[in-house]
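Here it is, the structure, as structure tokens.
Removed: one protein chain of the complex. Kept in place: all other protein chains.
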């Protein structure tokens, strides 16, 4: 078992920002251990050169390091072939690649099935296809913040070409039953895409067992550098797909009137890739594998348990929190509000009496007051506006945990929340 | 004046790989100084968090650093407003963004005018538009490797919606008269795009003086990290354009049935950007500004002068080199061959006698033999197949220089070339 | 109480019991301003007579900074001329609140001023 209490020592930022810094925004981006930062420096200081096409040794070294990073990431998510990993900037680019490439073949009346808890990255790229008459449907959630599987089943139709679902909600923390959704999608003949942005960093993920056709995730949320992310895709599907961006590296031959494409995955990696980023991500994968993803998952679950128990102990007036209460189907994300502020409605506005009444603290004020106590949480719609509206909130505050967080960090959250309520109810 | 002879000391790779390492592949990617590598480490060790939307201090710091990087890059290329800088992965993505966004409004019969010396990044994205009937024309080059301006003028037409031209050829080194081409394009009512991948790193570039509507360039070729590049675009045009990728950060509001876009430049930056990459690029810009871009340009010109003079002194049998001989219209790129190997032609094949005869050394053998002497050059088509065919070569070898290269490096190139010829003519 | 705590108290008073909160029927001008980054909203209603702000009300949703700032601003400009209102500088609002805000909360603080000045412009009282 990892020594969770000592993990912060591997992360220079905790050393530099000191004892009083409590980082609870890892769902937005994670901190980076020395090993990842050093992998970047080491690449630039010893191996830096462009990949592919160079036949001098340095370039072969860089190509080799880049290729090994791909293999490493591939193994990490249970992909049987490194060619199934396309390096992109982030989850968002991975999903856009799919929306552009798969979307090209969709026609008016075709349907895409999402859920109401999707991140904007898994909504907006598909909305671009609406202009050609493609329709988007959203599976709803139940009262407890889980996905309503009946609603999902009822919204799938013979026209549903794509089902794209987040593995773990970045607001509710809900872990969706993706293998089951995959069966429903495949039985229906639909392509099944999983947004793994919040799962790959936090739990063992095996694309084979999930049975997804594609999975998107970001390096920066799993200890890796910014600028690198991955699209996993089944090789037979990637091979059939049209490329997304055109340019260097992704071609076989270019003539003035036409071009032919390189093999997968290069076909989808136009231009000089983020070579150092891929190498940094590989170092992050090594770090996580060394901890053990089962352990990482247990740690996250334990922090959620502590969160729920401190929540009841603290009894903060007006505290509302969102998402499933069962830590087994819950990622380490805790979104909450102090009092509920509904979106302003123009119809009701005559009866409106403002918001500054009772035990209601706006999420901004929560984040700001917590920040004053050294606790970094995010507030807003967390790039999930449809979900925020669905739970009838203007915004939420969100604490999200990762491997370096400790029970003490959770205690600090609740102490600071108590302080916040005091400030705003004076 | 910078001490050119001491610049290598600022680059850890030269320290680590030692005296005998002569890096002549900066047109593919440049080496990185300590200041850039340290900027990355420093960000991850002290300021790392996601940008935008966070109201805790750390996130405001990261947002501030990211914004300053944008301002710094903007000033560096003479842009009057930082909102005109969109951060992308590389030149290739910048040009794809344009091809997708501007291309959306093109219709059958519309024309795009390129030159035959373009990099694949400035060809393939436009070829994607051929499927909707858009036509691509290529302005030819003259015998001396300069752009044939008469040919360009003759190929522009009322249907020409876009003129997109490289500022400096990555094979011939030709510096194109972009301001003049811009006038021709604008007089014709065409949008004018400049591929600055090989100019921004090597000479003072002022988008205002050039008068281009858009310019694309890559950080990794100008001392910056991999994974970050820029699209400069005139603010009024960017504001009118449709977004490229959809997702987080680029939206104002997302509803289940539609979304609205954030302001420029965020509208074009979907998902978590390469925050550290942008900060690293800004450090690279500081380093270059400190040297002085006029000095950088002089240094490159001087190395080309030395190259031409060593070329004539050495009198290497069969040596052919490409591109203009006048260092004033020539970037620090030197493509050459030892003997000429034409592409294999099926018609001539009966008369074909192979290539292993006379003083002909294949570019691969050149690069490989040079590598044995510690000299790193690239060989191949340098992502410019149409140009390579145009100059009737199967491939070329290319030495390309940057600020850390010295006259001694050029001498090593020619010594090693002499050695190469000896090996292959024994 | 420190100076900062005192100013915080003032802001919170405005937030908890906002002055000039509500709607004006048939206003001279009305405008809703929205900060997409955080979702804060301020809607301004004005009655202007002889280039003077005779009445101002607001409604809104948001944090203590945006709503408190709106309350303080409406106190400040009631009875002022439109030219005076148009010439209020962002720094004045930040000073009026008097708390260390940081860039994103500064945007919250300035939302009501932006709404007011846009509203006046929309009604044709912008400087020429």
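A, B and C label the chains in the order they appear, each numbered from 1.
What we mean here is this: a residue touches a chain if its C-beta (ideal position, glycine included) is under 8 Å from a C-beta of that chain, and two chains touch if they have at least 3 such contacts.
Note that this is a predicted model, so its numbers are computed, not measured.
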Neighbouring shown chains of the undisplayed chain, as defined at the top: A, B
Candidates A:181, A:262, A:284 or A:361 - the one touching the absent chain: A:262
Per the touch definition above, residue among B:73, B:319 or B:395 touching the missing chain: B:395
Residue among A:60, A:140, A:286 or A:302 touching the omitted chain: A:60
Identified contact with the non-displayed chain, of B:159, B:305 or B:364: B:364
Touching residues (missing chain, whole complex) on chain A: 52-55, 57, 60, 63-64, 251-253, 262
Touch residues of chain B, complete complex, unshown partner: 341, 343-344, 349-350, 352-357, 362-365, 368, 379-381, 394-395, 423-424, 426
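We take it that only the chains that are shown with their structure count from here on.
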Chains in simultaneous contact with chain B and chain C: A
Chain with minimal offset from the mean of all protein Cα atoms: A
Geometric centre distance via CA averages, chain C-chain B, whole Å: 49
Inter-centroid spacing, chain B versus chain A (mean Cα positions, whole Å): 32
Separation of mean Cα positions, chain C and chain A [Å, integer]: 37
Chain B, residues touching no fewer than two other chains: 53-55, 57, 251, 253
Per-residue overlap in chain C, given as positions that touch at least 2 other chains: 37-38, 105
